[in-house]
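One protein chain omitted, others in place.
Letters A and B name the chains as they come in the text, with residue numbers starting at 1 for each one.
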Amino acid sequence: MEVERESLRARQLRARDLLRGDLEGKDLEQYVEESVLTTTLENALNWGRANALFPLTFGLACCGIEMMSMVTSRYDIARFGAEAFRASPRQADMIILSGRVSIKMAPVVRRVYDQMLEPKWVIAMGACSSSGGMFANYAVVQGADKFMPVDVHIPGCPPRPEALLHGFNKLQRLVRGQPDLGWRQRYNAVGTEEWARFETGEPTSEAIERAAKAVEDA
Amino acid sequence: MPDAPGLELIAQGIEEGRQGIVIETSVEHGRATLVVNPEGLLHALSWLRDQPDQAYRFLSSVHAADYLPATPRFAVHYELLCRERVERINVKALLEDPAAGNGATGAPGSEAEDAPVDAGLPEIDSCVALYPTAEFQEREAYDFFGIVFKGHPDLRRILMPEDYVGWPQRRDYPMGGEPVLFTHNEIEAPRWFE
Partner (left out) sequence: MTPDDLLRDEADITERGYSRLGEDPSSPLVDAAELAGQGPVGPGLEPEQEILTINMGPHHPATHGVLRLIVTLQGERVLDLKPVMGYVHTGIEKNCEDKSYWKVIPFVERMDYLAYFFNAEAFCGCVERLVGLEIPRRAQYLRVIHMELNRIHSHLVGLGTTALDLGAISMFWYCFRERDRILDLFEMSGGQRMHTRYIQVGGVFEDIPVGFEEKLREFCAVMPARIDQYEALLDRNEIFLRRTKDVGIVSRERLLELGVTGPLLRAAGEPWDLRKTPGYLSYGDYDFKIPVGTVGDGYDRYRVRIAEMRESVRIIEQAIDGLPEGPWIADDRKYVLPPRDELSTSMEALIHHFKLVTEGFRVPPGELYYPVEGPRGELGCFVVADGSSKPARVHFRDAGFVNLQAFRDMCVGGLIADLIQNLGMLDPNLGGIDR
């Protein structure tokens, strides 16, 4: 897009016309586009929300230590605006589940999540809160998304603070309304997610059984 | 660590007070073990603690182990330490499982799920009066193995939820968890969006 650089004199004349109220129609629109930043209220709100997320202090286990080190000066989260970790769920809008969620802790986590006010987001940091991690046993809930919605999962055991920041940036994009769908966006594969596959008509287990039986009978 | 003759002398000393307590002595990998009868446990521990030349006044650890399928099934280990001589001795109390053959593990999904799990729990005296450090550790042994410590001031679950049913660290209690999802079995397991 080429922008014509008007001479200073022409711009002055245009500004004089605006002030007199003589600019009409297309000229007015063009003037406004060039000089004023417009946006919808929603976009502005989302931008503000994304850059000032208040995380909740919720360190459960080893990942909590890496989350604490993300707050410190080397991997500064303050440059993204989220250094104000609130202790009270009423004041926080993001919860970082850092660590393994045991069966005793799960109702507590859910309660804390419920006490948070909308809009709220959840980052499941590390393998243990995303899927139970290496602990496939009686005591660990196999993934926090068994009992609460999770927006971003971060793999790692524990994830490096840079990985946590990367996940945090993805959450920021989600908050701003431009979610980064990762490789599926780049390879034109949106719609192949597990939950979407079943909706887009891929065979369910009954259908597979029916097909197998049909082959047997035939 | 007391060597084998020293351990024999200790066993004799304990037997002098009360007969039939020490079942066996062994020294393995540098560790001296006194296998005792649970009835005489407190006598053995207090002898080891109060005898001036033994003075095992520090209890490092109380923990239980499940030796299924060997009988007796449970054993409670007491790791004692004498800080003056820097010697450790282990007292091992063997416990039978009174509910053997019951099939009641309290595990979710097992057949005898509704059978009372407290029906037959192994019992042993609590040594909290001798060594106050045993308080939390005996609670842990109760929580995970169902071993009841008689005389414990506050015997209840410590690490599992209070209303949990079953004794998780017993060998016949299932590990739990979920099967790992691969593409060949992902259709069978319902996920959160179903």
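The working rule: contacts are C-beta pairs under 8 Å (C-beta built on N, C-alpha and C of every residue); 3 or more make two chains touch, one makes a residue touch a chain.
Keep in mind that this is a model prediction, so the values were computed, not measured.
Student: Could you tell me which of A:G99, A:G143 or A:G167 touches the chain that is not displayed?
Tutor: Considering all chains, including the one not shown, the answer is A:G99.
Student: Across the whole complex, list the residues on chain B that are touched by the chain not included here.
Tutor: Spelled out for chain B, the touching residues are 28-31, 57-61, 63, 65-67, 77, 79, 83, 86, 88, 90, 131-137, 140, 144, 157-161, 168-169, 171, 173, 175-176.
Student: Take the complete complex as the reference. Which residues in chain A touch the chain that isn't displayed?
Tutor: Output for chain A: 57-62, 64-66, 68-69, 72-74, 87, 99-100, 102, 104-105, 108, 112, 134-140, 157-158, 160.
As a convention for this text, only the chains that are shown with their structure count from here on.
Student: In whole angstrom, how far does the Cα centroid of chain A sit from the Cα centroid of chain B?
Tutor: The computed centroid separation for chain A versus chain B comes out at 48 Å.
Student: So in the complex, the part of chain A that touches chain B is made up of which residues?
Tutor: Residues in contact with chain B: 103-104, 132, 135-140, 142, 145-146, 194-195, 198, 204-205, 208.
Student: Hey, which residues of chain B end up touching chain A in the complex?
Tutor: It is residues 160-161, 168, 173-178, 180, 186-188, 191-194 of chain B that touch chain A.
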